[in-house]
Each structure stands twice: as structure tokens, then as C-alpha cells.
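Single-structure report; data block below.
Yeah, one chain of the complex is gone here, protein chain that is, but the others are all in their spots.
Naming follows writing order (A, B and C), and every chain is counted from residue 1.
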Amino acid sequence: MEFLAAGFIEENIVPKFNYWVYVILMMIGLFAMITKNNLIKKLIGMAIFQTAIILFYVSIGVKAESGIPILGHEQHHEIVEEGRASSEVIKKEKFANPLPHVLMLTAIVVGVSTLGLALAISQRIYGSFNTLEEDEILDQLRPGGHD
Amino acid sequence: MKLFGFIAVIIVGALLLAATGDFPAWGDAGSPASQGQVSSFYIEQTINETKVPNMVTAVLADFRGYDTMFETVVIFIAGIGIIAVLRTFGDQASKAPDGPEADNDSGDLIVRTTCHMVVPLIQLFALYVIAHGHHSPGGGFQGGVMLGASYILFALACGLPAAKRRMGERRAIIIAAAGIIIYAGWGVACLLLGGNFLDYTSLDPILPGDEQMARSHSMLVVEIGVAFTVTAIMFAIYSNLSTRGRLEKGL
Amino acid sequence: MIEESFLPLITWMVSLLAVPAILLLRRTPNAREMATFVAAFAKFALVAVMVPMILDGRVLRFSFGEILPGIPLEFRVDGLGILFALVASSLWILTTLYAVGYMRGLKEHDQTRFFACFAVSISATIGVAFAGNLFTLYLFYEVLSLSTYPLVTHHGDKEARSGGRTYLSHLLGTSVAFVLPAMIYCWVRSGGDMSFTDGGFLAGKIGAGDGMIVLLALTLGFAKSGLMPFHSWLPNAMVAPTPVSALLHAVAVVKVGVFCVIRVFTGVFGTDFLGELDVATAVSWIAAFTVITSSLIALSQDNLKRRLAFSTIGQLGYIVLGVSLLSPLGVTGSILHIAMHAFGKITLFFCAGAIYVAMHKKYVSELVGIGRKMPITMAAFAIGSLSVIGLPVTGGLVSKWYLVMGTAESGQIALLVVFLVSSILNACYFLPIVYRAFLCRPEESLYDGGRQEAPLACLVPLCITAALSVFSFFNPNLLLKLAGLMTGVE
Partner (left out) sequence: MTEHFSALILLMPLFGALLVTLLGRERRTACWLTALVCLAASSAFAIGNICQVLASKSGDLRYRMGGWQESAGYEVGIELRVDMLAALVVAMVVLVGFVNIIFAKTRVGSEMKDKVAFFYALKQLLIVGLCGIVMTNDAFNLYVLIEITSLTSYALIAMGNRRAALSSFNYIIMGTIGASFYLLGVGYLYIKTGTLNIDDISSVMQSGDLWAHPSIMIAFVLIMLGIWTKMAFFPLHGWLPNAYSYAPGVVGSFMAPLMTKVMVYVMLRVMLWLFGGEYVYSSGHIWGELIIWMSIIAIIAGSFLALACTDIKKMLTYLIVAEVGYMVGGAWLMDGAGILGSMYHILSDAAMTFCLFLAASIVILRTGDHRLTAFTGLFRSMPLTMTGFTVGALSMIGLPPTCGFFSKWYLISGAIEVGHWSYVAALLFSSLVNAVIFFRIIERAYFGRIEGVESLPVDADGSPPVVLDRVPYSMLLPLLMAAGSVLLVGIYNEVLAGWLRAAIPSL
């Protein structure tokens, strides 16, 4: 049993720990979004959720033993002198995949914007209900029906 | 509710983890995403096509420039959305003290003095980040956030009214809109010169250098546009959130 | 021989064109009624023009172009269609005349709306009569349901509302729940073609089990035919003003229902194919049940209009029964009965309305001795009753004769008994009214004094329809020929 578990960990968790980390983070965030009563706590959950996804994407772009996807000065000069880069000069194993970074830049921006808007709306809710607890807000709304 | 949420979360988590079985391991250089044609193209050809060493910037501002334009629009929406939701126009707002004396009634002298010294440095560095995005990590978003942060810092130290005189609400909105107008307008310029939308090579006739350089220059232009929008909206979000939309004296 | 022609279109349009005229002339009632009359006469004339063409064996066709893949919106005028159109358009003239008298006599409100909806519904009726495929038929069937709703609920009081609710819920509910899926199923099965043909467009394309379900869905779904268990809208719709009841029961709505059923039997399946499938007996028994039950209920009704309504349900049962026998004679009988029953029943309704206008009486029990007060009306009532029962010298005998012949031909002895019993029941619920109206002892009579008939506008139409009933007994040739075009019976 122990042996099996160790084998499982070795095969599925250690080499793929990035996915485990993101899934656990995501579960925390989602749980907060669904179950928390306080609106701000929901938003914190949302932030965690989105961060988890960003983590996931960025981890896709990682290559072992590669650097940032920016050409170094020497390489750049070399290419400028040659006029055109060739695959000898640029070894693609040496550079991390740039696409996930770009995508996540977008996702971060979207996340920030959503969060900002959500905070603004929760401020408005606080302004008119004087509370941020969902059940208390619903209590206030119950007798009136419409307003 | 808690139990239901817990079960739902566990199911989703299990679903997501179940898929990792056939995912590449951490850092696997041979994974389809890393090995794929698109990624290889970006790494190998960026320098040839755009003369920009920073592949992230090139992908962001050129290959996927259309995406980035909408990204800027998202920020813009967040900004005017927050104003639309939160801002209360009317008498209370205008009655707030707005004279020069408001400048002095907030904040400590040391804090204000330090702030006056630091803000220009931050702004200078922000401009560097924007301009140097082609060669090092950086670009319009990063630089714009720094610029916005410098205004926020100023508002924190010297009070919102003081900051408002330098970046009023109206001005912030105009700058934000101008940023996207620069970005999308640049794309339309390409369109008018006969290329597709955002096809920077068609701007070659009016820009120095060859077609690839035209791409490189154009990236700088759109990054500047992004920076405009981000700067203004960062500050607008701060000022609205911190005063519940009344834009009086802030925190 | 099919030929393209604009005549069906124009005939259909005439009464529709009258609608804006009626609405525009709402401030001058005389001009408004004039517009209605002009349209009515024009329509009748156009139908009359088409009759000889159809008798020549021609079929007129007009198509608006495809509205669904493979299905045009299409008019196709054949013997059955023109016969129905003839009955409807001729009776529209009379009903209009009667309606003018009735509405003005009672100083009803919203007469403009009334006449406008009247015109729309007659247009929809002609649309049904001329429909060239199942979709067109369905379309105008629905238009008719909606356009008669304001007529049924004309009084606008609580009773009218609930009557209208029953009316619409039954007619729309059944058509959406049964006809629509059955129609789409037909469309899928027939490969996108839904044009009525003499042999039926579904012939040979459907099995016995499916065929049974589709047939039942279509027959019951066209609930205007009043088959049980979807009959209860009819007595409830009696809250309508009497001209509407007359229109509903004699001309437009219920006849559209049975017309649709006949189309389903002849045009969708084809009687031969149904004979092969051997599924029509179910419909026969539903119809037979309807005939007997409704006649029994009619016996117990004191409200004259409700009694007439249940009588109508029974007579419609005859028509469905006749066509479900699948024998040429039976189908001929059914087609003839559309016309004969129309003349008879409209007379009865006109009489009921006239009695209401003149005496404000609604109940059978109040009619004792009224024959002396309103002799002409009650004489017409007697003729109408004879026609509906199927006694000489009225047209009802002719159609009933064919129906009975058809039953005999198909060898259904049990159904013959149904005809016999129901005829006796018919006599039981009509003849006592006539008898007591004229022949009661003077001291029983509820009326005294001299004659007091309804206004002329009410009286003239009912005399004409009574005369038509008698005339059609002596000279049913035209109707027979038109029916014969469909069934081959000379």
C-alpha cells in the first residue's frame, strides 16, 4: 500500500506538481466563491481562482533549462550583423515559450478589471444595505419584494 | 450550502486532475505547447519579422495585437464601468473643499516631501519601462501601472484634491480614451494605407526603416497608447474606490 | 387539369381588403356596413364565377412561393373547396344582413371591431377552403381561431371571458399539441411535400401504427370539428352574440373543423390508403360516440342556444362519421352535409337570435305559444329543425340519405343503428319546441296580443336560409356534382 502510494506520488505528483498546486489553489478559490457569505470573501476567492489559472498557464510555458524569451545583447548584435537569424543562432530549447506569458498578461488585466468592478459594485451594495453579508442583505430584501 | 459547495469543488478538482495524466511533465521541452509550430515560430522568427528581441512584446503588440487592443479596452471598460456604477455626481461632490489649501491639510510634511522627490523618479523609470519594452521585460502595461501608481502615491501623500488638480476626472477619461484611440487609430491607419487592420508593414512608407522596422516602431506607438489608458484608469479606479465615488478628500 | 389563376387569391383578399375600409369608416355606420356588403357580394360573385370552371374539371391554383423548404403557401381550388367556399360566401351575405339588424337592434358596443373581425374570419375561412397543402390549411385554421376570439368574447363580461378562455385554450391547445407535431411528422415522412392530392400525399409512406397516431392526432387536433372529448368549447362559445353563433356554427368555425378532417382523410392519407391501413374505425367510433352523447345532452338543455350547440356537435359527428367510413357514398354524404347542415342550422340560430331580439327570451321553456307571436320565425324554425333531423322536404334528407347509404355500403350495421337512434333523438329535442310553439293550448301560452316579429333585417335572412334548405331538397344537383368531383359518385 505504502509502496503503491509512493509510486503514485513519484509518477503523478512530483513531475506534475504544477498542476496539483494550481488545482488545489483553484479549489480553494472556487469553494470561497460558492460558499462564503461575505461578499468581499467571495471576491478574495475569485482572485485566488484567477491566480490559480494564471499559474497553470505560465507553468505550461516552462521549459527545463531555458531562459526568458528575450534575445540577449550578443545574440542580437550577431543577428543584426548577419541580417537574418537562423535556427543555429536561436536555439528554441533555450527560450521559454512566450505565448503563455502574453496570454496571462491579458488574463491578469482581465482579472484586475473584474476585481475592480466587483469592488465598486460591492461598495455600492454596502452603501445601500449597510452590510456585506449576503444573508443580511437577503433578509432586508425579503419583506419588500420590489423596490 | 457548504456541503454542496464542497462536493462541487471536489468534483471539479477531481475532473481537472484526472486530465493531468496525459499532460506533459513540468518543464518538458517536448510538450506540444513548447514544441509546437506556433511557439517555434515566435521564438525563431520574431527577430526576423519584427527586429524586436523581446518575443513577449512582439507577440503581445504585434502577432496578437488584436487581442491586446481588447485588453486595453477591458481596462477602459473597468474604468468607466466603475465610474458609471460608483460615481455620484451632484452637489455634495462640488461642495468638497477644492482650493489650494486642501493641498496642505493632509499628510505629514516628511511624507509629502519624500513623495515629491520619489514621484518623478517613479515616473521616469516608468517611461523607461515603456520605451524599453522591446529589449527587456516591460511595455505599456507595466509602465502604465507604474505611472498610475505614481499618481496614487501622490494622492496618498498629498491628498486626493491635490492629485485631482494634476489628473482630474475629466482629464483621466480623456487620456484613457486617447490611449485606445492611439492604438486602434494606428490600426486604422494601416487599414487606410492598404493593409489589414493592425498590419504595421503597410505603414512602411511613412515610417523610417524597412518593413520590419515599421513593425518595431509601431509596437512602440501602441505600447504608448496602452500606457496612456492604463495610467489614467489606474488612477480613476483608485480615486473612485477610495472615496466611494464622491471624489472628495480620500483616504 | 391544374391551371394557375389569380381568382383564388382575389377571392381570399376581398374580405381582407374590407377590413381597412371598415376601420376607416367607423364613424359612419351606414358606409361601414356598405363596405361589408360590397365585399360580401364581391366574394360571392367571385366564387360563383369559379364554380363553372371547377365543374369543367379544372383545378385552380395560386402559389405565393415557398415559405418552408418544399412547402409553398398555396391555394388550390377543387370541388370540395369550392363547395365549402360557396356555402360560406353565400351565408356570409345573409349573416351580415342579419348581424346589422341584430347589432343595431340591441345597440351593441364596438360594432366596428365586430365587423372587422367578422371580415377577417371569413377571409380565413376561404383560406382554409382553398388551402392547397396542410401547412396553408393550418395557417388559416389558426388565423380563424384568433380572429374569432374577439367575436366570441364580444360582450366582455365575466361569462364571455371564461367562454373565450375555453374557446381559445381548446382550439389553440389542440392544434399546437396535436396538429403541429403530426404535421411536421407528415412533412418528415413524405420527404418535404405536403400538397393535397387526390390519393393523399402520405399514401404508402407510413405504417399502420404511425398512421393511426397521425390520423388521430390530426382528427382530434382540428378540434373545431367538435369531436369529443374536445367539444366543450362549442357550448361555452354560446356567450357570443347570435350572429357570431350563427357564423361559428353554420359557416365558419365548425365547418372549417370538419372540412379539415375531410381534407385529412382525402388529401393527406387518401381514403384508399386508409382502407389499406385499416385505422379509420377508431375515428368512426369516436364520432359515433360523439353523435349519441351530444344528442342526449342536447335533450337536457333548456337554453335554446346551448341545445343548438350540442345538436351541432352531433351533426358534426355525422360528417366525421361519414368520411371515416371511407366509402365514396359516405364521403359524398359528409360533403353534402356540410352544406345542408349549414343551411338548416343557420336558420335555427337566426331564429334563436330573432326571438332574443324581439322577445328577449333565451330558454326553451319560455317558448310555449310563441308561434302565434312570431309565426314566420317559428315556421322557419320548423323547416330548420326538419332539415337537421333529416326529414323531407328539406336538404337534410339528401345528405343523410347518402350517409346512410355509405354506411350500408361499408357494411357497418352498428353504425346504421347509431344513425337511426340519433335521428330519433334529434327529433326528440327539436320537434317538441315546434309543437309547443304552435299547438299548445291557448291557456298554456305565455304570450298574448298580436304578431310581433323581429326587425326585417333579421327576418329576411332567416326566411332565405329556410328557403335554401327546402330548395336544396328539390335541386341538390349542383352540390352533388361538386361533391362528386371529389368522390366520383354521380
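Basically, a contact is a pair of C-beta atoms (placed from the backbone, for glycine too) under 8 Å apart; a residue touches a chain by one contact, two chains touch by 3 or more.
Because the structure is a prediction, the values reported are computed rather than measured.
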item	value
Partner chains on view for the chain not depicted	A, B, C
Chain not shown: contacting residue from B:Phe6, B:Phe41 or B:Tyr128	B:Phe41
Residue in contact with the excluded chain [from A:Ile28, A:Ile68, A:Val89 or A:Val110]	A:Val110
Sole contact to the chain not displayed, among C:Ser5, C:Thr112 or C:Ser232	C:Thr112
Option from A:Met46, A:Leu71 or A:Ile90 whose C-beta touches the chain left out	A:Met46
Residue numbers in chain B that touch the chain omitted from display	15-16, 18-24, 31-39, 41-42, 45, 62-67, 70-71, 73-74, 76-78, 80-85, 87, 89-90, 170, 173-174, 176-177, 180-181, 184, 187-188, 190-191, 195-202
Where the unshown chain meets chain A, residue by residue	30, 33, 39, 42, 46, 49-50, 53, 56-57, 60, 99-100, 103, 106-107, 110, 113-114, 117-118, 120-122, 124-125, 128-129, 137, 141, 146-147
In chain C, positions touching the absent partner	26-29, 66-69, 107-113, 135, 138-139, 142, 146, 150, 153, 156-157, 161, 164-165, 168-169, 172-173, 176-177, 180-181, 184-185, 187-188
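Criterion: only the chains that are shown with their structure count from here on.
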item	value
Pairwise touch network: line, ring, star, complete, or other	other
Farthest-lying chain, centroid of Cα atoms versus that of chain A	C
Per-chain Cα centre nearest the global Cα centre, belonging to chain	C
Between chain A and chain C, centroid-to-centroid distance (C-alpha), Å	72
Geometric centre distance via CA averages, chain C-chain B, whole Å	75
Where chain A touches two or more other chains at once, by residue number	none
Contact footprint of chain A on chain B as seen in their complex	1-2, 4-6, 8-10, 12-13, 16-17, 20-21, 23, 25-29, 31, 33-34, 38-40, 42-48, 53-56, 58-60, 64, 67-68, 71, 74-75, 77-78, 81-82, 85-86, 135-137, 141, 237, 240-241, 244-245
Residues on chain A engaged by chain B in the complex (per definition of touch)	12, 15-20, 23-24, 26-27, 30-31, 34-35, 59-66, 68-72, 75-76, 79, 84-85, 87, 90, 92-93, 95, 97-102, 105-106, 109-110, 112-114, 116-117, 119-121, 123-124, 127
